[in-house]
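Once you've had a glance at the structure underneath, I'll fire off some questions.
Only one protein chain is missing; all other protein chains are in place.
Showing chain A:
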Amino acid sequence: MTRLIPTEHELHAYVDERLEPARRAEVEAWLAANPQEAVRIEAWRADARRLRAALAGFGERPSDPHLDLAPLRRRLRQRRQRRLAAAAVLMLALGLGGIGGWQARQVTLFAGMLPMADAVQAHRLFAEASTLDIEARDPARLQAWLGTHFNRVGRLPDLAGYGFQPVGARLLSNEAGPAALLVFEDRQGQRISLFLRSPGEHFERMPTGQRTDGQLEARYWSHGDYNFALVSAVDDTRGEQLRQALGVSL
């Protein structure tokens, strides 16, 4: 009947009320038959009881506002929100950085490279020159020349109504690809030029615009496969009309 004699561990479990009910009854019976052991076990139980009583209010203190549940939850929520906010700020920073960086890049490029700056440059260099690729007083011939180099260009309008006759043209090329400078002249020898080329990588969807560059006025626009610029003297009042006429037909 060894099963009946409780082990030391079982006696502790008995004191701590951790025994199965059946075993508990057996141990109780055994203790009843062994008063010496019962006294020893009862002393443990009394010690535990006294300890509980002595410690009942132990460590009690006015509640620490720091550790109250509501502020704790609030702090937890705040921490979560801070984390979310931090994540949002990070995303925003990345986004702004991206956009800002992109715009900064654009600005940098624009600063060094105004739209159709090459048109103005070409006008300065070649419009007054006598050495154009072709001499073309005949608009039809100029159109034909243009067609061989830029096969998707529209029809050149007749600018005679504005007092301008074709002078000639020159084929140019820069990093954006081939370009053409078409030069027109009025009776007084005042020259304007039409510059056209494929869109450069920096001015892919070049906005329509106008700007003054020294003594020259550049009006530029995009249409079809090409970017255009009309360069004329700043004080030439026919500029806008010419620009409209070119914009319609090209």
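Here is the rule we go by: a residue touches a chain if its C-beta (ideal position, glycine included) is under 8 Å from a C-beta of that chain, and two chains touch if they have at least 3 such contacts; residues count from 1.
In this section, contacts and distances are computed from a predicted model.
UniProt records the chain missing from this view under the protein name "RNA polymerase sigma-70 factor, ECF subfamily", selected from "Dipeptide-binding protein DppE", "Branched-chain amino acid ABC transporter permease", "RNA polymerase sigma-70 factor, ECF subfamily" or "PepSY domain-containing protein". Here the missing chain is touched by one residue of A:A25, A:L72 or A:L125, and it is A:L72.
In the complete complex, the hidden chain is touched by one of A:R50, A:R82 or A:R155, namely A:R50. In the full complex, chain A makes contact with the omitted chain through residues 8-9, 12-13, 16, 18, 43-44, 47-48, 50-55, 57-61, 63-64, 66-70, 72-73, 76.
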